[in-house]
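A single protein chain has been omitted; all remaining protein chains appear in their positions.
On to subunit A.
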Amino acid sequence: MQNEKMIVCRCEEVTYKELMETKKTYNCSARELKLRTRAGMGYCGGRTCRGMIDKIAMFQDSPKNNKEVSLKYQPPIRPVSFTDLGGVKQ
């Protein structure tokens, strides 16, 4: 297996190659990279791959924003079952 086939976002099964190519084609921000590839939009809410998406987005001279978190966090920050979310009592 080569680096290219390596999975970065496990939930959405987005590869390193796909992310690097998207970055090279559009020279996009972390947020745009997420929206274009769905990396970080899966079940875990980007808990695992967020930092990697950030790093890929910073590849090629993109300046680091040190005053704002680059990828927005949204609740729920932990998975919640539909039963619990809907307040359905078993």
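We adopt the following convention: a contact is a pair of C-beta atoms (placed from the backbone, for glycine too) under 8 Å apart; a residue touches a chain by one contact, two chains touch by 3 or more; residues count from 1.
Throughout what follows, contacts and distances are computed from a predicted model.
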> For the chain omitted from this view, which of "Cytochrome c", "Polar amino acid transport system permease protein", "Sarcosine oxidase subunit alpha" or "ABC transporter ATP-binding protein" is its UniProt protein name?
Replying inline: "Sarcosine oxidase subunit alpha"
> Can you list where subunit A touches the absent chain?
Replying inline: 1-3, 5-8, 10, 16, 20, 47-49, 51-52, 55-56, 59, 64-69, 72-78, 80-81, 84
